[in-house]
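Just one protein chain is left out here, and the rest sit where they should.
Think of it as A and B in the order they're written, each chain with its own count starting at 1.
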Amino acid sequence: MSASEVFVGGQDWDVVSTRTGEDTLVINMGPQHPSTHGVLRLVLEIDGETIVNAKSVVGYLHTGIEKNTEVRNWVQGVTFVTRMDYLAPFHNEIAYCLGVERLLGITAPERAQVIRVLLAELNRISSHLVWLATSGMELGALSMMLYGFREREMILDIFEHITGLRMNHAYVRPGGLSTDLPDGSIEKIREFLDSFPKRIDEYEGLLSENPTWIDRNAGIGILDAETAIGLGVTGPLLRAAGVPRDLRKTESTLPYERYDFDVAVDDAADCLARFRVRVKEMRESLRICRQVIDDLPGGPVMIEDPKIAWPAKLGLGPDGLGNEPGYIQKIMGESMEALIHHFKLVTEGFKVPAGEVYVPIESPRGELGYHLVSSGGTRPWRVHVRDPSFINLQAMPGMVRGHLLADVVAVVASLDPVMGGVDR
Amino acid sequence: MGLEEHLPSGILLTNVTNFVQWARKSSLWPATFGLACCAIEMMATGASHHDIARFGMEVFRASPRQADLMIVAGRVSQKMGPVLRTIYDQMPEPKWVISMGVCATSGGMFNNYAIIQGVDQIVPVDIYVPGCPPRPEMLMDGILKLHEKIKNTPLVIR
Partner (left out) sequence: MDERLEQICARARERFPERVSEPAEAFGEVSVEVAREGLVEVATWLRDEEEFALLADWSAVDHLDVEPDERRFLCAAHLASVSAPLRLRLRVFVPDGDETCPSLVGVWPAADCQEREMFDFFGIRFEGHPDLRRIFMPEEWDGHPQRKDYPLGGTNVQYQHGQFIPPPDRRGQDTTTTGYPGRIS
């Protein structure tokens, strides 16, 4: 196999090209490219226009998040971890907090778990919208880009209302959530849920029967079930190959069994099948969200245990969201123990018993797993993230072999890699 | 000056500097350099809700040879540094750089071995936009400040 050494800055062409066959050309779809979904570098060996071999080079966004979490306490880890797969921040936070909670041996209150499901499903819709927008743009359906981001603005509005930020929220904390849903969130979500189904119909009307879309996607990038399972591929790619594996149904980490929804499966295992699976998943997520807000339980959103729960109560004051004035009065004026307790929890953090856990959840791209190792202290010993995009990207060379150069764009788009997750 | 009074309507007088600066700032074409989460907010700025087409910037040129603004959106890792510099060198003069987000400005929350602590270690930056990620309105504020800066840049030094 040629091209087995690949250098960073691309100075390897003379090395690589002397090893290839006579008729093939090695080209680079470099890290800066409008159609590679982020900083993914593809080294393609082509014969005319047909791909003979492909290799992906990753690491252009490596941030060292896993090592950074080892020097920060368990709650601060949420802020780091949320920035890995930046299109599905809630899924990252939820999986991490579930892992910490499993190590602590606690469960978040019911209301917190249900709100986590709601936010995870809304995040799934917004992630699939970005996928649809960028895939459409890369294959030439430019208006899809604008429609996708227009809808996404509505969801980001909801997120901003609830958590304060449009992206990278750090809202889910070990033990529950940081604050409860503010007034007006349910109405906003309901408004969104009422207007969105028409929009999905619009996108399907635009793309599903479109001859150009079908030509560019049907029969491209076939990934059959056996190869997929061997390569560890999960998520919409596996479901488009006919395997109905969805962690929302098989694992009980989040209370999905209360809600009625179908798993989107397709048989064709090509890019068009993945498109259909993701659109169907958006519809199913809408169903779940509607069931959640129709039946939202009351109660606290953070566990009562004072050793773990965040000490301050947050409230809306004259200058915005912050520590409630009554609480500040208590710790500064009245109770020394409360002040010491607040200080210790905020600066040092809580201790988590020693051990290791692995918590998987179903993120929009596949199985997102957190392998947390604790040594009994206030800082994690090791946080390893099993990111679905990293593993799914291994399937790219097989899917692309034999296709034309333009099909590489379609295949990488249907893989939906998010380089923040791949490189961590 | 009494000259304008004697001219028919529909004619404006200006000097070369003002004219060139106005032309430059009115349609800055950004080069696509979206790396991480800030890239998504940059795309949202380019989308229809917070439109930067009103400033003439909706064409994100893939080729740096055709671009004059590089918005470094996201964290720059050690492997990406040389690539960033290469793209910057490939852009023709006049060119400007906006460092979007705290990771590009100063390394952000990732003060470690893997991230270059501030993109100004590699390329000269004109405007720093803080935020993690900055809202589209914040990015547009940065772009408008860059427009001001371009308007006030004397022509001769370059």
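Here, a residue touches a chain if its C-beta (ideal position, glycine included) is under 8 Å from a C-beta of that chain, and two chains touch if they have at least 3 such contacts.
All of these numbers come straight from a predicted model, not from anything done at the bench.
> Going by the stated contact criterion, tell me the shown chains that border the hidden chain.
Computed over the complete complex, the missing chain touches A, B.
> Which of A:146, A:222, A:268 or A:373 touches the chain that is not shown?
A:373
> I need the residue numbers on chain A that touch the omitted chain, in ascending order.
4-5, 7-8, 58-59, 62, 64, 66-68, 71-72, 102-103, 105, 229-234, 243, 245, 250-251, 355-358, 360, 367, 369, 371, 373, 375, 381-382, 384, 386, 390-391, 393-394, 423-424
> Touching the hidden chain in the full complex, which residues of chain B are there? Just list them.
Residues touching the hidden chain, for chain B, are 78-79, 107, 110-114, 117.
Operating definition for what follows: only the chains that are shown with their structure count from here on.
> Roughly how far is chain A from chain B, centre to centre by C-alpha average, rounded to an integer in Å?
Spacing between the chain centres: roughly 29 Å.
> Quick check on the complex: what are the chain B residues that touch chain A?
The touching residues are 32-37, 39-41, 43-44, 47-49, 60, 62, 64, 74-75, 77-80, 82-83, 86-87, 109-110, 112-115, 132-133, 135.
> Write out the stretch or stretches of chain A touching chain B in their complex.
Residues 8-9, 30-34, 38-39, 59-65, 67-68, 79-80, 83, 86-87, 130, 133-134, 145-146, 149-150, 152-153, 156, 166-168, 419-420, 423 of chain A touch chain B in their complex.
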